[in-house]
Structure formats: C-alpha cells, structure tokens
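A single protein chain has been removed from this complex, and every other one stays in its place.
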Amino acid sequence: MSKFKEDIQDALSCIQSGQTILVGGFGLVGAPLTLIDGLIQKDVKDLTIVSNNLGESGKGLGALLNQNKIKKGIGSYFTSNRDVGDKYQKGEIELELLPQGTLSESIRAGGAGLGGYYTTTGVGTDLAIGKEEREIDGVKYIFEKSIFADVALIRAYKADRLGNLVYYKTARNFNPIMATAAKNVIVEVDEVVEPGELNPEEVITPQIFVNTIVEAKQILTKEGVVSK
Amino acid sequence: MSKFKEDIQDALSCIQSGQTILVGGFGLVGAPLTLIDGLIQKDVKDLTIVSNNLGESGKGLGALLNQNKIKKGIGSYFTSNRDVGDKYQKGEIELELLPQGTLSESIRAGGAGLGGYYTTTGVGTDLAIGKEEREIDGVKYIFEKSIFADVALIRAYKADRLGNLVYYKTARNFNPIMATAAKNVIVEVDEVVEPGELNPEEVITPQIFVNTIVEAKQILTKEGVVSK
Amino acid sequence: MSLIKDKNEMKHLIAKRVAKELKGSLTVNLGIGIPTLVPEYLESDDIQLHTENGLLGVTDVAEEDIDPNLVNAGKLPVGESIGASYFNSSDSFAMIRGGHVDVAILGALQVDQTGIIANWAVPGKNIMGVGGAMDLLVGAKKVIVTMSHTSKDGSSKILKKCTYPITSTRSVDMIITELAVFKVVDKQLQLVELMPGSTLKEVEEKTEANFTYVEE
Partner (left out) sequence: MSLIKDKNEMKHLIAKRVAKELKGSLTVNLGIGIPTLVPEYLESDDIQLHTENGLLGVTDVAEEDIDPNLVNAGKLPVGESIGASYFNSSDSFAMIRGGHVDVAILGALQVDQTGIIANWAVPGKNIMGVGGAMDLLVGAKKVIVTMSHTSKDGSSKILKKCTYPITSTRSVDMIITELAVFKVVDKQLQLVELMPGSTLKEVEEKTEANFTYVEE
C-alpha cells in the first residue's frame, strides 16, 4: 500500500475547523511549506497551531496567521514574526509560551502515551505560574502536560512509499517528534523512493507513524521560498 | 582527543563498590560482554544493576550474579536466568521489577534531566502498589521516577574516536538510552573508526554522551559467546 | 470433543484462526508462544510485524541466514522485511504505549469474564518477569489473547475472576482457544464461534466464566 497522494487538498481532507495541528520546522527551516500553503487555500478556521514559531511575517505560518485562521498558538519563540505580537495586542489570538525544551518534550510525551512529566526548566519563573511544583530527591520540578494533536504537518527529506522517513541536516528539528504525536500525520518530502531504498538502521521515523505523503512543491532556498 | 582505551580494567577504573550501573542488552543480544567480563575480574561488590535481564545462567550478567557482586537488580524480565529466582528466594538479592516500557522510559527520563513522568502502564496492577495514581484528562496514570546511574556499560557496533556511535540491528535495544543516563559511559564496539567516517545524519548516539571506548573481545555468535 | 491430537496441532489451529482476524494494513505485535506461529498463516501482504526489542518489519529467517544480533522479543532469530526499521527500547515502547500499534496478540494464564487477563505472575512463585505485557495491554488498539482453553489439570482458564495478578485493568478484545472464539463486548464475553470439532456443550463444561452465545 502506498501512502503517497498527488493532490495536496486530498491529503489535507482530514483537517477541520477547531482542530489542534502540530506544524514542524524551526522558523522556515524544515517547515512543511507546501502543506501550510494547502492550509492557506483551505476553508478552515479556529485552529490551534503548535509550532516553535508562527513563521515569519507573511511567510509560512505567518501567512495563515494573517488570514485569521489561528485561534491559538502554542510555541517557544513567536518573536520571529512581529505580526504575532500585533494580533495578540488586539486580542485576535491566544498564545501559550513554553520553553523550547518543554515544548519538544511535551510533544514527545504525547506521542509516547505519557500523561505528563516533571522538568526543572522554568521552575521559579513566570512561565511556572499556575503549574504544580514538586520536589523529587531534593530537586524542584514543575509538572508539564503532554501534547497530542488531531493532525501533524511535517517535512522530511525522503520517504519510501510505506512512510519511512529520513531528514536533512537541521531541517530535522521538531519533525520526527511531531510525527509521533497526532492522529493524522501528513508529511511532505523532496523525494519518494521505493521500500528497501532506505537503510533500516538509518530510518528516523518508522512508517508506523505516517498516514499520508505528498511531494514538496514549496522549497526553502538561499534566495527564500520558491515554488517547484 | 581519542576516548579509546586499550585496557579494559583501565576503562573500568571509575567503577566502585556500591554504585548503580546500567548494563545494555536484551538478554545477551547487545550486551557489553567484554565489559561485563571486566567487571567479573574486578574487585567490587554491592552493585545495583539496571538491565532488562540479569543475563542467562552463568552467562553475561549471570556470571556476575553468581559472584554475589549484585546487591540489587532493576529490570523487567529476570525469568531468563533461573539463578536470579534462587538467589531471591535465599534473600541474597533485592529485585525491582518494572514493565519494560517503564524501565526504558525511566532511563530515558533520567538522561533527559526529568524527575519522573506519568504512565498508563501498570495502573491497577500489583506493580502499581505504593505508586502515586493520578487522573489527567480523565485517564488514570501512575507516577514513575527517572533513573540515573553512576556508570553505563553499553555495546555498539562502531564508534569514531570522538565517541559517536552506531548500532547493529536488534543489538541496539537499551544501549542508546543508557548512553544518556550515567555519569560515566563506557562502550565496547566491534570497530573504531576515524571521525568523519560516520555520516552525521546516521549517528545514533552523539559523542557528547560517551566517556570511554574499548574494543569488544567477547562476541555473541550463532554458536554462543566466543572470545576474539 | 475436540479432534486435536497434540499440543503442537492445537497451537497451530489457534494461530491459523488468529490470522483470519488480521486483514488490511495493520501493525501487529506478536507475543511469545502461540502468537509467533501466526505469520505462517497471514493472508494480507500488508501486515507489519513489530517486536518490542526494536524492530518494525519482522519476517521469518532461513536457518542459513540466522544472525545472532537479530532476534524477536522471545529471543528467537528473525529476519527483516523490505521497508523495516530499527529503534531503541524507549522509542519502541513509545510506539506501543502511544497507541501506534494496531493489534497485540498475547498469551495468557487466565482471562476473566470481563476480559481482564493475567499473564505475568503466579502467586507463591517469585514474580520474576513482566517484560512488555503491561505496556501492550494499555497501548495496543486491539488485543487478541491466544491460549489453551484449560490448564493441564483440565480446569478452566476462562474464569469468573482471575486468581493470578492481573496484567491490566483494560479488557482484551478477543480470546481464541482450541475450542472457541470469544469477543469481549461491553466487558462481557460473547462466544462467537466454535472451533473445528468443538461443541457448545464442551465449551460450557470447560468455561467457568459466564458468556453468551452469539451466532455471527
């Protein structure tokens, strides 16, 4: 069975208004720009987006933001897009700020079926307000809940038709953990290969996590994002 | 700087009586048989060994067990070595039994600097006795503490001299997570290569985790364990 | 009276019946014992076998290709399929506990009439091993139990209540023995099929648990 789909809207058909969507990438690097573009074309609203950033101004998730489709953003560094601050000031978006390690760990925990965990990160800071504090073996920790979403939109380098994935350099970032933490996982890739072409020792995301594969048509280059 | 050491006892010089030691492997598969053999030669006692099994009868950690050097075993499946049961009956060893997923997750949590986590595994069973139960979003979980040790003895396939590691087939198992969860991490490998010979995309254990590398001299073959 | 001649035949009969449940594209984890015989009878090409020691894409292996470093959770030699992948133990159990494995096929010592199983410890004996059983019970989307219907002494293993320590508070979905196939629906046992040569009377005699008979 091949998980490859030609049509982007077909691949995104599981997405509905009000859902929580994980979106891979560190800024635009490793972001699923083709799938985000598909989301921009699609008639949905009230999305909760979990992503390290909300893109850059007008680019990537930044374009989705400007369509007012994002009800809430959960991330670690919204500063990379000044529009986020403007919308927040106007009360047009809710934001939940998490330390980057907590964001990534909560997503991993969600994918691993854990309810939550205790971390030292953030203890005694404003980001710990309202969070349970607990001392374990003399060290203070705060409780963080896991994150599990309806959909994950991620980017990889190569996929075989079964859905095994490998990544490319620092475009890996949040993508492999997001692949584990959503009911529907949709990946865009530069290249689709036959099963057997990826070395089983080198597969980063086993196919068990992947529902749908599409070909990347928006590519990040030195000159910015270009359409393929 | 090369982390390679020729002499096994030199590599094991950090180990002292009373310490907690993680030992990789699933039964004998992926177990650091050379380092275990070194531990058998070494004058230490009262060790707490964290390992999925305590080897097989008289083999691997089973030989260390028979020397009465193990005060406590923490693992998920001691059944593979009948000597463990005999010693437990006689009160010669303490045992802590954990579900395999909890054992592996606690080790990973220790390496990741977490204090503990909530898992569904074991809820309502005898292995949850004495453990905190907590409901999160309507699901029952129990609290499990993380595990962090003094030393980890692990096995990999190849290391570069910096300590980057790759593994071989199902001999990977607990080794990569144990590499993250001890103050001193000692690895035995089939082959030591120069930095640059391992593809950065395919490194499983980054060198940051590894303190010492030795060459494997006890090898698991179809015919059993042989000395190289 | 069942027509089964020996224990081996019984195991294969059960494994063959389990295989009929595995249709379409599924990821399946196989426990030790009877479950390991299931692949011989699989009809779908699209079943991916998961073993919790770190491999997705388990296959049989020919004697001459045995690799001592390539084994399943029962430490028996296996092969790797085209499109397989290796991972560490915590990632493997993240797959299981996180709900990514479709079906787990497990052995059991006892099952009760609500579908709760006991398969890791016997009172009075040392509690020595649990392995991945508890993780699979909480994590797999569907759990099928395979076992002989009765103990060596002829007593029922399908009980009103387990006398051995339970593995999970989660009920399994299906129980397949050499005599019968039960489904667990709303925490109640439904006998849905008699195995070849078995009769309703025999199943009733050899089952302590309450169950209903639903012809499907």
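Note that the chains take the letters A, B and C in the order they are written out, and that residue 1 is the start of every chain.
The criterion applied here is as follows: a contact is a pair of C-beta atoms (placed from the backbone, for glycine too) under 8 Å apart; a residue touches a chain by one contact, two chains touch by 3 or more.
Nothing here was measured: the structure is a model prediction, and the numbers come from that model.
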Touching partners, among the displayed chains, of the absent chain: A, B
Which of B:46, B:94, B:135 or B:201 contacts the chain that the document leaves out: B:201
Residue of A:19, A:34, A:48 or A:80 touching the missing chain in the full complex: A:80
Missing-partner contacts on chain B, residue numbers: 1, 108, 110-114, 160, 162, 164, 180-181, 195-196, 198, 200-201, 203, 206-209
Residues of chain A in contact with the chain not shown: 26-27, 29-30, 52, 76-80, 84-85, 88-89, 95, 97-105, 107-108, 119-127, 167-177, 204, 220-222
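As a convention for this text, only the chains that are shown with their structure count from here on.
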Averaged-CA centre spacing for the pair chain C and chain A, given as whole angstrom: 36
Of all residues in chain B, the ones touching two or more other chains: 105, 119-120, 167-169
Chain C, residues touching no fewer than two other chains: 55, 80, 86-87, 90, 93-94, 96-97, 138-139
